[in-house]
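Worksheet: the structure to be examined is printed underneath.
Only a single protein chain was left out; the remaining protein chains are all shown in position.
Each chain gets a letter, A, B, C, D and E, in the order it is written, and its residues are counted from 1.
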Amino acid sequence: MRALLLRDLRLAIRAGGGFGLGLAFFLILATLVPLGVGPQPDRLAPIAPGILWLGALLACLLSLDRLFALDAEDGSLDLIATAPLPLEAVCTTKALAHWITTGLPLTLAAPALSLLLFLPVQALPWLTLSLLIGTPALSWIGTFGAALTVGLKRGSLLLSLLVLPLYIPTLVFGAEITRRGAEGLSTATPLALLGAITLGSIAALPFAAAAALRINLR
Amino acid sequence: MRALLLRDLRLAIRAGGGFGLGLAFFLILATLVPLGVGPQPDRLAPIAPGILWLGALLACLLSLDRLFALDAEDGSLDLIATAPLPLEAVCTTKALAHWITTGLPLTLAAPALSLLLFLPVQALPWLTLSLLIGTPALSWIGTFGAALTVGLKRGSLLLSLLVLPLYIPTLVFGAEITRRGAEGLSTATPLALLGAITLGSIAALPFAAAAALRINLR
Amino acid sequence: MSIWEYANPRRFMAWTAKVQPWAWGIAAALCGPGLIWGFFFTPEDFRMGHSVKIIYIHVPSAFIAINAWFMMLVTSLIWLIRRHHVSALAARAAAPIGLVMTVVALLTGAIWGKPMWGTYWEWDPRLTSFLILGLFYLGYIALWEAIEDPDQAADLTAILCLVGTVFAVMSRYAAQFWSQGLHQGASLSLDAEENVADVFWFPLVVTLAGFVALFIALVLMRTRTEIRRRRLHAISLKARLA
Amino acid sequence: METTLPLTVQGLGCRRGQSLVLRDVSFSVTPGHALILRGPNGAGKTTLLRTLAGLTPSQGGTISLPFDAIAYGAHADGLKLQLTVRENLSFWASAFGSGTSGVEQATATFDLAPLLDRRAADLSAGQRRRAGLARMVLTDRPVWLLDEPTVSLDTQRVDAFAATMRAHLAAGGIALLATHIDLGLDAKTLDIAQFAAATRAPTDPVTDPFAEAVE
Amino acid sequence: METTLPLTVQGLGCRRGQSLVLRDVSFSVTPGHALILRGPNGAGKTTLLRTLAGLTPSQGGTISLPFDAIAYGAHADGLKLQLTVRENLSFWASAFGSGTSGVEQATATFDLAPLLDRRAADLSAGQRRRAGLARMVLTDRPVWLLDEPTVSLDTQRVDAFAATMRAHLAAGGIALLATHIDLGLDAKTLDIAQFAAATRAPTDPVTDPFAEAVE
Partner (left out) sequence: MTWLGQYAFDILLAYGLSLLLIVGLIARSVMVSRAMRRKLEDAGE
């Protein structure tokens, strides 16, 4: 397992910047939104939590499509499936690697970028906290979606069609935590719900993903 | 050329729905933004033009990464490059196929989706017009970006990093046309500029894309 | 004989051939009079005026849209556990019906919203979770279409249906959490106090039953079509590979 | 890596995609022996190997050995092009638990030492194939299933591969090789064509209820 | 498809990635003849063929024929897996302007008729290879460059391929084949190893301005 994790991380770095690129996409989105929407702070500030969370979501999504596809194309997926690694553990590792290369850097960078969108300062810790708790759910859900679509070439749009609706609860609670944090309201309930989603995803989805992979390998 | 166009369209349909899926992504985005940002019409209406244009942009982007990558992986790009088709024409055809499968359906669907974001009704024709004029630029610019990154596995995030900044002028003018249309102002200047960008992209970028392809094939 | 015998394609074709006309008949017998009664012979509501007539399409279609998904969930589970092909095909057959019903409920709601709330669309939690349900239908149908091997497609879509159900329910609560809505509470509940007046309620129940019959008839017919498609597929495989 | 059991296959049905390709496949290989699968293109060699490796579910029949006694080498090499040969090999070594000693042994066997620090993308076709074959040594499993292992190898490397095979067999291993060319191995051959499923659709009513008329 | 000119290569340098693999490659093939490239794995056969096909720029030297006299068949087949064999072939036929008659001819040559309506994804390795080779017939170009064309082909198909080659040569064509196994063709062989660039870095000051000391 550790070997697979290290291999995936190494590939992410080697192939032109796993870490940097998720971030860069996030940065560009934070820049494009004011350009598309208009630069007024009073227009940007209220939408900042939602946009930042949306950016995290899309940055995750964009790097999902090749999670298993690359391994399937060069035949390593077949070989991994015959190696003495349970597929559930493979899926968990893949999701973890995905989170380390996208979710984690996004979480660390979000406070800096949120300034571009005039997010109130008191919301920053809540933004970071919500991303920290919520992004693992995005990675695990995404791994499930990637496992479903691994057999299909050009599956990336189908993948987003399948995965984005699954992202909705995470997005709603994540943005809600940040918004409440910005307004100084209590964040306990959405935090608990977001945590529950993440824990549930981590516990259950690897099994669904492994089942989907087995079916796709047939 | 016609053969290549037909092949690409056929592949887009065969591989699980080129047409529908770009649209579906657009629809999902129009749904997610209110979920992230909040349901208030007075918050959504002003940002609607920007968000719709951003959605078009991201929907284009998401389908770009495999424009040449699939052909490179299975070796057909090498073979196409040695066939008696000028690479410039190949790039033009690829861009056209991409526009037909994403830009065109987006343009047609945008008015319906704009209702979800409370875009004022008088802005609808302007939204459609700006998308009709602007989306070809997105496809042609995207083809150039795809040609630049074709050699790289996991190039899709790098691709977005390269392409999104190039999309900025199109986005700014497109959103501006729609916003002015919504407010009943004159749209002549941004329309002219957007048209110029599209014409320029169609005229010049295939050459840049072909040059990039040649270098990547080495 | 076990009840599962009816899920054998051949037996299924046999008994549905007999049941199907009845389903259509009942659907017509209930929908027609129900809608006519609702449209022509109900009084004005004191708040909503005649616009209350939209309820006779709106509520049944919303009801079917939700329950079609649950039917798909059940048949998917049957497929995953007992491997009855017809069960998977029934899930596939139901999905487009659910999608159309979702669209109808959304459209009628949107049109009704204009006179009632002054806007076609409002990000009300009930409405939002319905839109999300539509997205789940879309994804489910797209996955079926994208995979060629029917058994593989059945397996993958069944898994998607299971996971999707959990997330659709969570979305529903998330949406409620995220905004307080304008939409009606449950007025068809047994709790008499909230119920709409009887004049509106009787034709509504008739059309509701009619829509259920229509749904059953449609599912039977479409499942039969899917079975024939599979049979054709088996024949062509044989011919192609002989 | 030891097995005292023979690999015995009884009445196996193999399916690929939606068609039954082979039926009633039966053979047995005792430890220390190799079996060479022959058959024209499309006969079903790859299909049989994938079924034995547990990637495709079998359609009836029995396989005497558990899947995790089996190492499978496919048409594709499963190399990550972005990683060096060393990184590729160490990954498989830790996946199969054979550690650095395994990597060293595999490197020596396939003469990979000068290539260890090159990216797999910068190898020629034959060099990649060698790196792919080295994985088999790493697995430390008694039964090797190899699908056209010598594709792209030059004559000298084919001999080296044959020597490796002999060493594997001498250590009590079993090998099944699908190939179209002569490997210079002293082994029995099995013609796959004899098992061809007469009609190619899975028409067995037990497995496909749509095999019979539905109305 | 006719050339009366021989393919003459003079002092060609071939590079792959950043290293010079071959230098001073010189040979000549007259119409009606084939040349078989031999050399151990990694000698540079693929590199030479790619340079001749115009995919990689050459490092000095001359090639007598223009690139568009040349049809290149690589290690990979360039089939679109989602499309049927027929759709794949017709695409290449219209790209090379040889129309439906070309498709029919190619189908007949490689015995593809029963596979025409199958998706390329549902073919076995050898069947894919045949579909890939059929493309060469479609191109209607006089010079064929083939990189290990018979990989995965069974013995009977190798013979059929050799017959096709002979027909191509009889019609005045030229062929360069890189291969490790005997194709049963009556052709000269050229050992590529003799051209190996002694030092593998491009140190020629003309091409690399940093080859000399900078201070």
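Going forward, a residue touches a chain if its C-beta (ideal position, glycine included) is under 8 Å from a C-beta of that chain, and two chains touch if they have at least 3 such contacts.
Since we're looking at a predicted model, the values are computed, not measured.
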**Asked** Among C:Ala14, C:Ala29, C:Leu73 or C:Val100, which one is in touch with the chain left out?
**Response** C:Val100
**Request:** Could you tell which one of C:Ile57, C:Met71, C:Leu127 or C:Leu143 touches the chain left off the display?
**Result:** C:Ile57
**Request:** Using the touch rule from the top, list residues of subunit C that touch the missing partner.
**Result:** 39, 44, 49-51, 53-54, 57-58, 61, 96-97, 100, 103-104, 107-108, 111-112, 114-115, 214, 218, 221-222, 224-225, 228-229, 231-232, 235-236
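Just so we're on the same page, only the chains that are shown with their structure count from here on.
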**Message:** If each hop has to land on a touching chain, what is the smallest number of hops from subunit A to subunit C?
**Reply:** 1
**Item:** Centroid-based (C-alpha) most distant chain relative to subunit D
**Value:** C
**Message:** Under the over-half criterion for shared residue numbers, do copies subunit A and subunit B use the same patch or different patches to meet?
**Reply:** same
**Asked** If you average the CA atoms of subunit B and of subunit E, how far apart do the two points sit, in angstrom?
**Response** 37
**Message:** I'd like the Å distance between the centres of subunit A and subunit B, where a centre is the mean of that chain's Cα atoms.
**Reply:** 23
**Request:** Could you tell me which residues belong to subunit E and also touch two or more other chains?
**Result:** 75, 81-82
**Prompt:** For subunit A, what residues touch not just one other chain but two or more?
**Reply:** 11, 15, 152-153, 155, 158, 161, 164-165, 168, 172, 218
**Complete:** Per the touch rule, the subunit B residues reaching subunit E in their complex are 2-4, 6-7, 10-11, 14-15, 74-76, 78-85, 217-218
**Request:** Quick one: which bits of subunit E touch subunit D in the complex? Just the residue numbers, please.
**Result:** 16-17, 39-43, 46, 75, 122-127, 129-130, 148, 151-158, 180-181
**Item:** Touching residues (chain side subunit D, partner subunit A) in the complex
**Value:** 50, 53-57, 67-68, 70-72, 74-83, 87, 90-92, 94-97, 135, 139
